[in-house]
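Take a look at the following structure, please.
One protein chain is absent from this view; the other protein chains keep their places.
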Amino acid sequence: MGVQQNLKFDALVLGGGIAGLEAALNLAEQDFSVAVVEKDASIGGKMIRLSKVFPTLDCSSCITTPKMAAAAHHPKVTLLTYCELQSLERRGDELVALITQKPRYVDLEKCIGCRQCEYQCPVLVPDAEQGGLAARKAIYIPFSNAIPQKALIDPENCILCGRCEKVCPTQAVDFFQKVEDFTLTAATAVIATGFEMMPLEDKVQYGQGQIPDVITALQMERLLAPHGPYNRVLRPYDGKEPDSVAFIQCAGSRDQSMGVPYCSRVCCMYAIKQAMLLSGSLPLADLTVYYLDIRAFGKGYEQFFQNAQAMGVNFVKGKVAYVEPGEGGAVRLRYESQEAEGGVQVVEHDLVVLSLGLLPGWTPGASCALSTGADNFIKTVKPKLAPALTELSGVFVAGAASGPKDIVDSIVEAGAAAMEACRYLAARGFKAAG
Amino acid sequence: MEAEKYAGKILILATETCAYPGADAVGQGHQSYPANTYLLRVKDPVLFPEKFYLDCFAKGVAGIIIMSCGVESPYPGSYEALARRIDRVYPLMKAKGLDIRRLRLTAICTVCTRAFVNEVRQMHDLVSELGPPGRE
Amino acid sequence: MSDAPIEAESRKAALKKLIAARRPQMIAATARMKEQRRALKAIKEHLAGAELTVPEIAAATGLPVSEVLWYVATLKKYGEILEGTKAGAYFRYRLGQVVAAEAEPGSDE
Amino acid sequence: MFNPRDIIDLIAANVRQSRNPFGVPSTRFNTWWRKMPGFTRRPGEALLFTGLMYQAIPYIEATTRYLERLEGSRWADYLRWARFSRYLPGSLPGRGLSFLTSRAEKQKFNGILQTICRLLTKSGVGFFYHPEMDFYSGILLYDLGDQEGFEEHARFVVRNLKLHGVHKIITVDPHTTYALKELYPKYTGETFEVQPYFTLLRLSAGGGNGQGPVAIHDPCFYGRYLQLSEGPRQVLRDLGLKYVEVRNSGEFTSCCGGPAESVSPALNREILDRRVAELKASGAPVVTLCPICLANLLKAGLAVEDLASLAGRYC
Amino acid sequence: MALVNPNFAAELEAFGVDTALECFNCGTCAAICPLLYEHFPRKLIRYVQVGAEKKIMENAQDLWRCLHCGLCTRTCPRQANPGELILGLRRYVVARWRRP
Partner (left out) sequence: MAKKKKKTEPAPEAKVGVYVCHCGGNISDAVEVDQVCQHARRVPGVVVARDNMFLCSDPCQEMIIEDLKSGLVDRVVVASCSPSLHEATFRRALARAGANPYVYEHANLREQVSWVHHGAAATEKASRLVAAAAAKARLLRPLESIRVEVQRQAVVIGGGVAGLKAALELGERGLAVVLVEKSPFLGGQVAQLQRLAPFGETAAEVISELTGAVLKHPAITVHTCAEVEDFAGYIGNFKIKVVRQSPAGAVYADRLARLSRSGRGLGEYVPFVGVMPAAIPEGREEFDLEAGAIVLATGFRPYQPRAGEYGYRDFPEVVTLPELIRQLAAAEGAGDTLVLNGRLIRQAALIHCVGSRQIPGVHAENEGGYLNEYCSRTCCSATLYAANQIREQYPKTRIFDFYRDIRTYGRGQEELYTEAARNGTLFFRFEAGEEPQVSRNPHRTSNPLLVKVRDVLTFGEELEVPVDLVVLAVGQEPNDIAHLVENLKIPVGADRFLQEVHPKLRPVEVSVAGILLAGTCQAPFDVGETCAAAGAAAVKAAAILTRGYVELDPFVAEVDLSRCVGTGACVEACLAEGALALVNLEVEGQMVRRAQVNPALCLGCGACVAVCPENAINVQGWTLKQYEAMVDMIVSDEYLEERAEG
């Protein structure tokens, strides 16, 4: 497939999550033109998929959507969604990115987001946006506050029945769309490719995803979100309102046997947050957090942890070693209680949430001359004085791309990366408004 | 079918950062609610003086739901000022013989779809029960 | 409009090619869809005139309980069923007004 | 639980005396090869080294049944038994055991070794066997913490093997494999080329038809320590047999409880029951490849078979 | 009340007990252990760390419960090798028994 077109911007931001959007907006605010390249069909990253966020407990969507809308409407920001970076290299003063536009099979210009197609489509597919706990269709809009609000077809599950095409008021469905490659040149780039959660299948001792009521923390976020799969917290085994929920911390991080020796940094706080939210929605439920060290290090975090204790969330020091199905949908855990009279305990909970390790969302591999640290996250060269600096001149990094990071730290770092990028542009004679 | 059942108009003052997008989310979810509801987009309902509410009732509006951002308001202190104002509106309503339940102050966020529908349903039931303003 | 039939013809050919290229996944997806239809039909049948919890639906339909929940969540999302009253720690579900104009003639089955 | 100190002393004394943990001469129970064709040595060929584990199982089982009755009774003071045994002439407890052990049991375990030979031959593997080069590995001494005893015995075995110029070794059980492969180099400084038999098998048979899937119980030493769980699966695939994975397999396999036999039959039972439940959940007959696991799982009444026996039925 | 003895861990290195201090006392080994027995094996590892020689000898018999199944070592998040530590402690105790 030949390269179709070449786009030119002052800056390229790789990743349309909160760090990428923040970096893009900061660059655009200084009148530099920015392209945001996002691999998913919507911008918003992990944050738009969360319920509420610590330590303020404000609704994640309410904080993310304004930034998403600001980026979508900013005249200096171009959003390129459902695009995959193939390579990024420096050629003289320019960075050249080869990008693949994945086919949506829906014309982005024509689609008006009415979802008629989705309602008509006969195929159900586990909805990854809802942690697989409910279904979407083979043609679908990713989620309710997705930007762009446009449909796409998942060809793996499409049966080409043509119903979507028939019902679309704008003839936007196009089964014949093809992969398109294009190049994008920019003077500077910000890598904001974020993180992925370690797959549940990797954790043999915790049932490898085979126990319905053992879920990932991201699935729990969906259960807690107001527009989640069940619209309330129910256990996935049979729809029961759980009486007791357990959180297993360091379920894959700080664990050399899992190949993730580092701390995933956000799990303590989100587990505390989820427990707090549960104590609101299920006031009678027993909530237990099994932990090694509670790492409530950020502003207002320790007080948040203390509040959770005061609210009756149970904190048990000890790493859960083994999880197995109990009777009637319950989940049985084994851990060592460190109390003198403790020892190995076998306890049952209705629902178990795993704080799985965070892994890099993207690794450059051969696509680009950036290397990674021992933790596989993007390597930074001056972690103290210039945390956004990478090995490649003019390429900066922000957020979880250079290691697990919470939202606040990611946003701040995105500002720093954007500043470095602006400075880099200014030094090369790129003019902002003035 | 109760064709003659009174469905007085309900005014919803919805903040542009919280409740208005919340109402949009209800729409996206195709969650039906009574149609006698009129959303006005506002930056912050702290803008409206006591008189505004009384005038609305005088014009025939049967119920008003203020959907604010609550303490998460982008204008620090506005929610508290708003709450104090509404507290002053209630005695004025009583003085005019208006059931104070016709005016309700709530906080609705961008994804509070269930809360939105609940609030609307409750107010709808209330105004159906009370009839036109001033006749309670 | 005169060239429309030709366009339609080439489109038909292109579609044929596309179907041929996607054959394996289409066969699998169609099989899944048929199974889903059977499950959905069974669930909706048992909900006709009754409010049932997920375990009750599972018992009635013989489907695995977690699977029933998945279908129930989905039907709820697309407005076909509604959450009803609570029974102990479970919620009951009932048929709702169908939002999407579906009720297929089922000609392809 | 029995006093470990006494068990260690007893076993150490037995190994010193008879070069195996039972205090009976190995010739008394290492008899499986007698009715087999002679395995003559050809240059460069590997020694089949059984480590006497399969042969010994019926004796261990017999002992355990005896001990199981003692534990929890007022005879629980194993000390008495141990001390008593130590004052007996070396061969007497062995004779007693021999008496307690059924002929059918012995036949079963000997048969596995015979089948292994057949399978190796069928796979075109050149090997030889000589009972005078086949010793107990000393693994139990190592496990029990008798470092001196183990080292002494290991050096004895190594000396003997070197004397016969043995370099390549084919093993049949996980414990001996681990001892020879990992422990001997560490404690004697001598390295052999050690290969468990199943990694050498090159079988093919369509015999899987009609046979339902089997469930694999990975022994700890193969699955976890030596990370050889792919081996038996390959054998099954070669034979056209289907298998299912049970909860906890491969590197995360569950212990069957076998090693607890020597200190606490009650503990052994408890752990065994848990593993049996996991295996039973698969609904399939179980295949394993360790004499201790095999005997232990058989004891629980599970439908279990040695990998070699299963393979033997198909070719 | 016990006095911590940091030299004890060094003494044990002769018996191959050289990873005890890497343990951060998460309890995985105790909970994954098929024995499900009190704090075993972490208790003995902690005693090595703080140098509670006497306690180790008092609890020595527990060492022989271990099945040498290796699950603790496979799952130890710090790769402190608890299974080997237990075997090393057995060697230490046997040596002490033989040469008090």
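Going in written order, the chains are labelled A, B, C, D and E, and every chain counts its residues from 1.
Quick note on the criterion: a residue touches a chain if its C-beta (ideal position, glycine included) is under 8 Å from a C-beta of that chain, and two chains touch if they have at least 3 such contacts.
All figures in this text were calculated on a predicted structure; none of them were measured in a lab.
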Displayed chains contacting the withheld chain: A, B, E
Among A:L14, A:V37 or A:I63, the residue in touch with the chain that has been omitted: A:I63
Selected from A:I294, A:A308 or A:V352 as touching the chain missing from the view: A:I294
Of A:A128, A:V204, A:M311 or A:V408, the residue in touch with the unshown chain: A:V408
Sites on subunit B contacted by the missing partner chain, in the whole complex: 9, 11, 21, 23-24, 26-28, 30-33, 35-44, 46-50, 52, 55-56, 59-61, 74-78, 81, 85
On subunit A, residues whose C-beta touches the chain left out of the figure: 18, 26, 29-31, 53, 55-56, 58, 63, 66-67, 69, 73, 112-114, 116, 149, 169-170, 254, 261-263, 265, 293-303, 306, 317, 338-340, 342, 373, 375, 377, 383-388, 402-403, 407-409, 411-420, 422-423, 426-427, 432-434
Positions on subunit E contacted by the hidden chain, ascending: 1-4, 6, 9, 21-25, 39, 43, 46-47, 49-50, 52, 78
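Everything that follows uses one rule, which is that only the chains that are shown with their structure count from here on.
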Touching subunit B and also subunit E, the following chains: A
Dominant chain pairing [most C-beta pairs in contact]: A-C
Chain separated most widely from subunit B, comparing mean CA positions: D
Gap in Å, rounded to a whole number, between the CA centres of subunit B and subunit A: 36
Inter-chain centre distance, subunit A versus subunit D - centres from mean C-alpha coordinates, in Å: 50
Where subunit A and subunit C are represented by their mean Cα positions, the distance between them in whole Å: 29
For subunit D, residues that touch 2 or more chains besides their own: 251-252
Set of subunit A residues in contact with two or more other chains: 205, 231
Subunit A partner contacts - residues on subunit C that touch it in the complex: 14-15, 18-19, 22, 25-26, 29-30, 32-33, 36-37, 53-55, 58, 65-66, 69-74, 76-78, 83, 89-91, 99-102, 104, 108
Partner subunit B, residues of subunit A touching it in the complex: 58-59, 61-62, 65-66, 144-145, 225-227, 231
Sites on subunit D touched by subunit A in the complex: 247-248, 251-252
